[in-house]
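Structure in structure tokens, see below.
Only a single protein chain was left out; the remaining protein chains are all shown in position.
All chains are identified by letter, namely A, B and C, in their written order; residue positions are counted from 1 within each chain.
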């Protein structure tokens, strides 16, 4: 006696590569100020990104992971989340951080080898950048569980890459999110590569979204270069989460247009042709075309925006470069709430060796 | 523009609770000697199990995990695997071990607190019992990968419980099995409980079999108390694996009829009613009814079998109890292929302290 | 004042703190309905509800990471690893996040979580159920490692651990979970962390230990007293950060020191203590610091476990050896 259980994931797209709607846009898309703000943030993010790479190349910043190709997803996240929500990022979420209140200079400080780059003055609640892959997923469900324990109507957005979906932390977290109906949205940014490992070697699955089925939560595919699709799916997922209906997984399909980091050379493992094709699906260009098409944007405005973004970034760089190194004693002073007695001799030694004032 | 991807898992059952076929049985079921051998192994396993519990209760064995409710699955595994295949067990696979050549006395020795209980004289290749949950899944894919690297037509069967399916090791292994098309079958024995944690708290999914979808491999549900269903699905999965067509996941649904281990008291967390109902689906009784129905079995034969099994078990117990403790130096002598110089003083100390001969 | 065992004291401390701080929540495998495999959390789900006493799926990485996430929100999660032998999957979360969140965010995000685990051998448990790998955690800056060795200290130190604003790995010596009962006042009074406890004063030799081995150490001190040797016994209690002052003061007085622990010798916490004392008390020491420890091998299954564990006579012999010098 055979029977069967059926499952599915859906897939969403609004704009074609030329920025023309394939379907009626969601109603919120009528808020043109929202769409314009999104576009501006994408351009600012890309401007910042280019500058950060340049700083690294000239020895003024450490290894840096370019956000090229992720601007649409990050911007959608930054817009859809409320200040009360908690963002649990990985390390390629610059576009979202900017909208969440992280300063550009703070991002530079982090990649410039300074812990103060995670002290985020104007973004007190979001989790810091997570470098150990997928580990942040467990924090996301922990935070979501805290919200449920306290009966709050808030939600968590957790970002990770396609590579991260192979790691146990993510899969265990998916399962908890499903078992406990947690208010969390996992946003998998499938940029087709995990350093040199292509999506096809990462997993034998047809989609990443289908991994949601293992956690018993809905899985959605969206075109990650389509601002309307990402936003719409995320708004629904967040609403669902805040309403106590549980978690979702969104796979945003895009492409890592840059090297993995400034320490990487992607030409070692992928073809120029593939990269060229990916550029044709670039989400910023696509949204720009949409805006032109809707007569919401002009070459003059574009010119002005470019100028403004450059100025904003230059100011941030100046701020960053003006930050003197922290005192050596900082390495001990933030380890615990209060310096344990056991560490006092070591702190004293740091003071002697590096001439820092005692606190 | 919405589109969707569909997935499914199937579910298989041949016998109803009364042991009557619901459908035409698979052709191999005509081999009555195979079916009878299966039945005998199930009874032997249960006889052994009762004895092991009794030994623990009388202080002659350590904590022991009863196999009650798992006899059908384990027997099917033991029968379907060839000697060349590799079995990667967890800790409740007694029925399979017996058919794979592990001695009953070795099983007792293991749970009796003696490492020699994993030295398995007549079962050289299978992996030892794995206590750290789900860790063995990674070994299973590693072994399967070795088979692929060497172009061998062998397969791996990896057992785990429902609780184990929450742990990253399992999920990471599923993914590798799918990505690399490995000759491995994951047999999840869903006995509804992980110690006191019911299946419903373990995961929000409708089935466990659907977790296969996250690895991109086929997932199957079978009635784990139905010898024909388990065997048939496993035979197909093994054939697929050996033919180079890749991995499968089988969820065998059964019930843990005993306490988690002798250290557990299941009445603390589950109802007598639930247990009673589970006994009605007992797979041994069901197969016995089938055999009677097919006139393959008589009360006399049953009587004789019970007597034989008891005798076999008593012999094994005698063997087990006759094993003198290992020399204390064994704790150092098997750590490395050759005792490192650094450990010589410690070994000498053991010899002095516990009067063992030097080797 | 009730007479309670160590594991009951753990339960009492959890109950007290849950009662007084709504932010305290518990999570782990089998801790809610079952009350934990050692019954450390028994009755707490009934009393505080399943929202504060949570059975988790079987996944230690997740347990560690979920607790961390909760802690970042100002909850005070107390996560249980069912046995120390199953803590390793949580290692990445402990090392790369719990220990670092405050430091890497310069105090913006913190991790006031407690990670409990029963540890140690001697209860005839199966494979992987007798681990003593406290040294792994003691080596990680940013983690506190706390081990109680009596019901009173279990109560007071666990309260302190939960109230501590930083992560604590709280290891409970399961061999003595029920070995002794002791009156424990349920007044919510915490004991200090980062401080060794001198359990017995003496002049001739300093015996340093923690966890279950404290009991053999105290017995050894009794026996030594019969031989006219006066041993000071110190329970380290907080293994990291280490209160070297108390240890050094004692050795300055006695001039001799024996360290006792169940973990294997190579790279055990005894090594750090011995190295610290040998360096700082170089001129005070009249004999080398000697370690009485487990062997450098995997904890044997239970038929051989007593050959592995430090015994009273081993301690006595070590003391006789250092006294003879």
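Note that in this section contacts are C-beta pairs under 8 Å (C-beta built on N, C-alpha and C of every residue); 3 or more make two chains touch, one makes a residue touch a chain.
Worth saying up front: this structure is predicted, and the values here are computed from it rather than measured.
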item: Hidden partner chain, touching residue among B:38, B:141, B:208 or B:317; value: B:141
item: Full-complex contact with the absent chain, from C:128, C:178, C:200 or C:253; value: C:128
item: Where the unshown chain meets chain C, residue by residue; value: 60-61, 85-86, 88-89, 91-92, 95-96, 99-100, 103-104, 127-128, 133, 135-136, 138-142, 240-242, 263-264, 266-272, 274-276, 278-280, 282, 285, 287-291, 296-298
item: Residue ranges of chain A at the interface with the undisplayed chain; value: 62-63, 110-115, 129, 131-134, 163-164, 166-169, 194-197, 201-203, 263-264, 268-269, 325-326, 328, 330-332, 335, 342-343, 346, 350, 353-354
item: Chain B residues that touch the omitted chain in the full complex; value: 86, 88, 115-116, 118-120, 124, 127-128, 132, 135, 137-149, 168-169, 172-173, 175-176, 179, 330, 334-337, 340-343
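Keep in mind that, in the parts below, only the chains that are shown with their structure count from here on.
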item: Label of the chain whose CA centroid is most distant from the centroid of chain B; value: A
item: Geometric centre distance via CA averages, chain C-chain B, whole Å; value: 36
item: Approximate Å spacing (C-alpha centroids) for the pair chain A, chain C; value: 40
item: Computed distance of Cα centres, chain B from chain A, in Å; value: 43
item: Multi-chain contact residues (two or more partners), chain A; value: 168-169, 172, 175, 179
item: For chain C, residues contacting two or more additional chains; value: 57, 59, 61-62
